[in-house]
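The complex appears here without one of its protein chains, the remainder shown in place.
Moving on, here comes chain A:
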Amino acid sequence: MSQPGVLILGAGQGGLQAAISLRQNGYAGPVTLVGAEPGLPYQRPPLSKAYLLEGKAEALALRPESFFTSKAITLRPGTWVDAIDRAARQIRIGSEMLPYDHLILATGTRNLRPPIAGLERALDLRTLADAAALRMALADPQRIAVIGGGFIGLEFAAVARKLGHEVSVIEAAPRLMARAVSPAMSRHFEHWHRAQGVALHLGQPAVAVDEGGVTLADGTHVAAGFVLLAAGVRPNSELAEAAGLATGNGVTVDAGLRTSDPAIFALGDCACFPDPRTGAPVRLESVQAATDHARLIAARIAKGETADYAALPWFWSDQGDQKLQIAGLAGPETTEEVVAEGVVARFDALGLAAVETVNNARAHMKARRMLASGSAAGLAALEELIAA
């Protein structure tokens, strides 16, 4: 008798990793990966970096088509799921019902659309299709305005500037990457982008987009031939919410990455999970979290493992020749210490929370190991480690 098996909603890097890890862990039942986008699952990080420069879409594929056949994983691209019927343990796609024993939500995020008049004129940078359209737009010299001074907006700005375009970045917060990095690191990147000739407008939200550019709250008009929207994302949690699962900042899961329904897990950018270090609910937008979540969920389903999620978060952002690496996760209530040139430590009530480095893989890896070991580390220990 055939069993319903595992159904994964979302064929991004996390969803695909769940399918890979299920098979690696010996799961023999049916595995189905349902994705809204066309084609094979692909890597998203290069879309705002290498892909814009080189345009090699084939280099982005995470696995060849043969993988899905050889591992007996059913891939259903270009497919929209309409509803989850938890009572019947099935999902609905149009008039079709697909059953499951375990459901994994890996639905990711989409662009946040702030209330800005004329925003429909702006381009997005979330998907391969978005990036392909942007690449076309970059073929001729342009005046470009980027709404949002976070990782993606700044990575894009660095590439566009390198290609010779006139680039302005508009950020509502008073500093760059304010949610992700310390004020000291924001300043470093502020100086760097300005030195490249990027015009930065900080602390001024965009209020309108028109054919000539973007108007800011203080009335400034930033001239631009095209506008990129990169002002953050929102989790795709509507299906979960409609199915009555606990949601808030994404789909709420416990330390075992289970939603409020034990047959349903959530992972990656759409999942809000307890930070192993502080217990505070967090939602991370990173390849690392998505793939580490996927491995834990697969081990739970395939082997009945019960360990809680404990992976150390890490992030990176390549902006021109500046490689930013972050080990650990710092909440809003932190103090910062500049440990060395391009190395910033962030502390909270529990001690060392995160270490940010620029072009310093050595310090990054040392900090990563130190933080992963779980030992309570102070500034002196970190300084000693970095100096060693």
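Some observations on this one:
In the analysis below, a contact is a pair of C-beta atoms (placed from the backbone, for glycine too) under 8 Å apart; a residue touches a chain by one contact, two chains touch by 3 or more; residues count from 1.
Simple rule for what comes next: contacts and distances are computed from a predicted model.
Set against the options "2Fe-2S iron-sulfur cluster-binding protein", "proton-translocating NAD(P)(+) transhydrogenase", "ABC-type transporter, integral membrane subunit" or "Acyl-CoA dehydrogenase", the UniProt name belonging to the omitted chain is "2Fe-2S iron-sulfur cluster-binding protein". Of the listed positions A:V287, A:A330, A:V344 or A:L382, the one in contact with the omitted chain in the full complex is A:V287. Only one residue from A:G15, A:P30 or A:P45 touches the chain missing from this view: A:P45. Summary of contacts with the chain left out: across A:R187, A:H221 or A:R362, the touching residue is A:R362. Touch with the hidden chain on the side of chain A covers residues 43, 45-46, 59, 61-64, 66-67, 70, 287-288, 291, 295, 314, 316, 318, 323, 325, 361-362, 364-366, 368-369.
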